[in-house]
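Here the complex is missing one protein chain, while the rest keep their positions.
Moving on to chain A:
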Amino acid sequence: MKARVVVTLKPGVLDPQGQAIEGSLGGLGFTGVSAVRQGKIFDLEVDATDAEDARSKVDSMCTRLLANTVIENYSVEISE
């Protein structure tokens, strides 16, 4: 099964990289852009019996490695 994990900074956690990107977008003439936040996407293939099994495995991967839950939230999408 295929899984996509999206990791984002929790609201309220300072994101200087997002701010720098926002500034650069402004420099390119894109006006009206705000609240830019940088995150990460992981695509994986997982051996699993069904979607629920895959989700449970990937969820464990997220809490143990892919995300640092002190500062990051994550979401998991499973597809065939």
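The rule we apply is simple: a contact is a pair of C-beta atoms (placed from the backbone, for glycine too) under 8 Å apart; a residue touches a chain by one contact, two chains touch by 3 or more; residues count from 1.
Everything that follows uses one rule, which is that contacts and distances are computed from a predicted model.
Enquirer: Per UniProt, what's the omitted chain called: "Transketolase", "Phosphoribosylformylglycinamidine synthase subunit PurQ", "5-oxoprolinase subunit C" or "Phosphate transport system permease protein"?
Expert: Answer from the UniProt record of the missing subunit chain: "Phosphoribosylformylglycinamidine synthase subunit PurQ".
Enquirer: Identify the residues of chain A touching the omitted chain, counting contacts across the whole complex.
Expert: 13-14, 16-17, 20, 64-66, 68, 70-71
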